[in-house]
Each structure stands twice: as C-alpha cells, then as structure tokens.
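Each chain you see keeps its place in the complex, though not every chain is here.
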Amino acid sequence: MKKLSHLDARGHARMVNVDSKIPVLRRAVAAGELRCAPDTLRLLRTGKTPKGDVLAAARIAGIQAAKQTSALIPLCHPLPLESIQVELAPGRDRIRIQAEVRVHARTGVEMEALTAVSVAALTLYDMLKGVDRGMSIRDIRLLRKEKF
Amino acid sequence: MKKLSHLDARGHARMVNVDSKIPVLRRAVAAGELRCAPDTLRLLRTGKTPKGDVLAAARIAGIQAAKQTSALIPLCHPLPLESIQVELAPGRDRIRIQAEVRVHARTGVEMEALTAVSVAALTLYDMLKGVDRGMSIRDIRLLRKEKF
Amino acid sequence: MKKLSHLDARGHARMVNVDSKIPVLRRAVAAGELRCAPDTLRLLRTGKTPKGDVLAAARIAGIQAAKQTSALIPLCHPLPLESIQVELAPGRDRIRIQAEVRVHARTGVEMEALTAVSVAALTLYDMLKGVDRGMSIRDIRLLRKEKF
Amino acid sequence: MKKLSHLDARGHARMVNVDSKIPVLRRAVAAGELRCAPDTLRLLRTGKTPKGDVLAAARIAGIQAAKQTSALIPLCHPLPLESIQVELAPGRDRIRIQAEVRVHARTGVEMEALTAVSVAALTLYDMLKGVDRGMSIRDIRLLRKEKF
C-alpha cells in the first residue's frame, strides 16, 4: 500500500532521510500560466509602458524563489542548484510560464521548478493587478522530471 | 489611459510610493486549489497515515509565506500583518485552499493572501507527490479586497 | 475555560487577529544561561584568545535573531522593533544572557526577547563547543512583560 | 593549550576553514524540554483544542529552523542537510523535544540539531503562553555526534 514519505509511522512530518541515495544529475521542468484580459496583454506589448521590466521582474523573482524553495516548503531539502531558467511567453489572454532547474543531488528538484513558476506568476499578477482585477493563476504542474 | 503603477515613465520597475496614503484597515481573501486523484485524498482521510501533519504543514507554510511576501515579490511593500488565516478543505478530487490577511497599512494585502494560498498549495503538492504524479495547482485568484 | 488563542475552534493553527487592538508601547525582558565548565570561562577571560568577538558575536546574533522572530516562530506577528538589547554576564560556570525588546504595536514582544536569548546562547555554544563538550542551555524564561 | 577555533590568532571571529576535510556522513542528536504546568498539558491532551496543530507547528518550525542555522548562528557553515527529524513527547509537566540531523559534509551538524530543538521549544512556548505564564525552556544539549 502507498504511503506518504514525508510522514513517519505516526503521521508526523519529517524531512525524509536521503543520506543513502547517490548524488546524480537531476532536472525538472514545470509550467503554469497567468490568465488575464486581452487588453492587459495589449498594454504590455504596445504603448508607453515597455514590457521590459514586467517580464524581467517575473523572471528574476522566479529564479530567486527557486533558491528559497527549502525555506518556503517545510519538508524540502536545501540544494545547491546548478541551473535555473524561467521563460515567459505572453499570448492573447495569458502569459505562459515555464521553469527548468538542474542539480547534482540526492533528491529531485520538482518543487524548485514549481516554486519558480508560482512566484513568477505572482510577480506578474502583482505588476498587472492595477489594470486587471480578474486575473487567475492556473495549471501549475510538473512537465518533466529526470535523473541522468 | 490605464498604466502600470509598478513602472515609472520609462518602464522601469519601482516600489510604488504610498507615503501620502492614509493607513486604514485592509483585508484580502484569496483562494485556489490542488487538484489530485481521488485515491490520494482517500489516503489522506483513512488508514495509517493520519492527515494531521499534512494539512497542518500546509497551513503553517501558507502563514509563514504570507509574512515573506515582500521578500518574494519584488515590488511588494513590507507590511506588519495583523491576521493570517489559511483554510484547507479536502474534497473528492481536490483540496480547496483559502487565505485571509488583515493589516492597518497604506496599501492592500492581496499579494499576501495569494502568496499564502500558493505556498500552501505547493506544500500539499510536496507532501502528496510521492503517491500522485498528476496533480496540478489551479485557479489561484482574489475573492475579496476591502478597506474599512 | 482556558483556550489556546493560536488555534481556531477546530484546532487549526492561525496567526491571531490583533487588528482591533490599539498600538501601545510594549516591552519584554527574557533571560537564560549557557552552563559550561569553569575552564571554558577561564579561557574566555584570560590568555591569548580575547573574549571580545565571542561575546560580541553572541550579542549581535541575538539582536539579529530578534528581528527574524516572525520568520522562525510560525504564528508570531511581524513587528517593526524599536529597541533590542542583549546582555551577557560570564560567571564562574555559566554565561547569563538577558534580552530586552521594545515596540509600539498591537501585540507583545516576549517571543522576540526569548528568541534573542536562545540564539545568543546557541552562538556562545557554537563558539565554545571546540573546548567544552558538556555545555547546556538552561532556564530560558520571560522575566517581565509590560504595556505602557 | 586549548583554543577557540572560531577566533583567529588575534581573537577575531572567522568561519573556520574546512576545505581540507573529507566530506563524510555526519549525524547529530540534540534534546531539550519545555517545562510547563500540568494543567497546560492536560489542555493539550483533552477537550476542545486538539493537540494536532500545536505539536505539528513545533515539529515544522524546528525542521525549518535547522535549515536556517547558518543564517542564525554567525560562524556556522551552510550545509545541504539530508535528513531532519524533530520528535515531541508530552509528559506530565513538560514536553520533551529531540532532533536528529544528517548530512554528508566537511563539518558536523550539532548546531543544526540544537537549533531545531530551540526553535521547536520556542514555538511550543508561543502557542501555550496564553494559558501558562510560568513556562521555561530547559536543558538544551547535545546527546550524540557521529561520523561514519
């Protein structure tokens, strides 16, 4: 029967012991999106407010958040991440967000990739909320998780 | 014409000046959900792994994240939050998450409520990912924002 | 009947709502001690290793920790502290630690004072552990808590 | 003659150079206790306030604090911890706390285990202080420290 590795036999939270695992190269890719009004994205593309700092701020916030994952998610292991990329693709009524994280470690980095996506989305929301009150963050999910 | 308050006239990011606003009581409520397999939630309800620490960990991570909002979201103002509540409602194929934040301040707390929901969802994801590889975080959005 | 204010009616953790309290000047004083071998303290007083940086490091770590209290203790309110003092008094077989914290706020600062004492004690322990393997941290407690 | 490794020849604080040590598996176990009134613990065991979130919050705060040790204790090395467990055992007039930390590293993890115990104790104190004004944190000490 399946069980939750983050709980011990009595149901108490613990940071899982990975000390007997071998460090190998691991990679995770996560995605998500900020849904917003077409007008909001039009504002980002044209006019006096160049999109530069909006997307740059979200990329940078996502990268910094990946590094803070173990401080945010109680049972995550702290890992010396070796690569973080956050990509943003504005469309007609949404901005797609994708993050990739790599590390040589005893445990995977899916939470780091998911955290990068979540905080990039929150940062976009924060910067656009003055002009769009109906946005939502959607479909944050893991796309790929690999060991090499 | 609408413009993005987080950018100056040249499109450069800035933390908006709120020094001429009057501090008043503000409240924001945000929601979202973690979608997962019914089997995952059944595991949480029954059997040897009591759900206690899973939901408690997510509540606590959400509360702590609300307090870190201004460190995570680059242009958010640091605020001495006066109340944070995170509620989790497990259903058949999802766990609904709601967060309420209150403060007397010169600016609102919607980002704090949204951050609490996002990190509570990520924490649930982390604790359940060992038994469910197809989860997603959905519909993170603002429900209410008020000044008193 | 007494109840725990940090839990709601269902026993769920929350950061207590203090938005209806009036901000007043509050002060808390906490104390504790690091028990160690007389030889360890003799080393601190005499010889080639001047005590300067040992005690200074502990004072500074205690002050910095007081400011991080709400990040460490999940249900503590973040507060813009107005005064922090950490005092260390080496004796024959112990170093006494006392911390005082002040703030105008809607809630008290006893956890900030207790956290300052705890982290100052841990820092002393860390700096002395190379020469003394039998130390312990004792009697961390609140001495005074006042509103003005 | 003994000397303090955290100070250089002039008594100045430094983070000790461990670059010539070999990384090996290291483990530390620390313990401590929160002393409180029997009534306080009775409240935790029975009645309307289920103990769930009180103990869960302390376990999680202890785990998270272990990961923040190098940010709290000035001369501690940052380490990618591989296992953290915090155990709480409520008795008649005290809650016993024990923490175990593991890592492959060039230096030990006793400060991480002691920090986990201290912050778990502070979190219990915070959650119970509304009903018990005479608590104290006692006997925080190292139980075991091993290299494999």
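A few remarks follow.
Chains here go by letter, A, B, C and D, matching the order in which they are written, and residues are numbered from 1 within each.
By definition in this document, a residue touches a chain if its C-beta (ideal position, glycine included) is under 8 Å from a C-beta of that chain, and two chains touch if they have at least 3 such contacts.
On a predicted model such as this, the values are computed, not experimentally measured, just so you know.
The full homomeric assembly consists of 6 copies of the same chain, 4 of which are present in the displayed coordinates.
Please note the rule applied: only the chains that are shown with their structure count from here on.
Where touching is counted per the definition, the chains common to chain C and chain D are B. Superposing the C-alpha atoms of chain A onto chain D requires a rotation of 120 degrees, rounded to the nearest 5.
The two sequence copies chain B and chain C touch through a face in which the numbers common to both fall below half of the numbers used overall.
The greatest centre-to-centre distance from chain A, using averaged C-alpha positions, is reached by C.
Separation between the centroids of chain B and chain C, computed from CA atoms only, is 30 Å. Across the assembly, chain A contributes residues 12-13, 71, 74-75 that each touch 2 or more other chains. Taken pairwise by the contact criterion, the protein chains fit none of the simple patterns, being neither a path, a ring, a star nor fully connected.
Shown are all chain pairs that touch, namely A-B, A-D, B-C, B-D, C-D. Per the touch definition, chain C reaches chain B in the complex via residues 8, 12-19, 70-71, 74-75, 77-80, 105-106. Chain contact summary for the complex, chain C toward chain D: residues 1-7, 9-13, 32, 39, 43, 47-54, 56-57, 60-61, 64-65, 68, 71-76, 110-111, 114-115, 118-119, 121-123, 125-131, 133, 135-142.
Remark: chain B residues 25, 55-56, 59-60, 63-64, 67-68, 78-87, 102-104 touch chain C in the complex.
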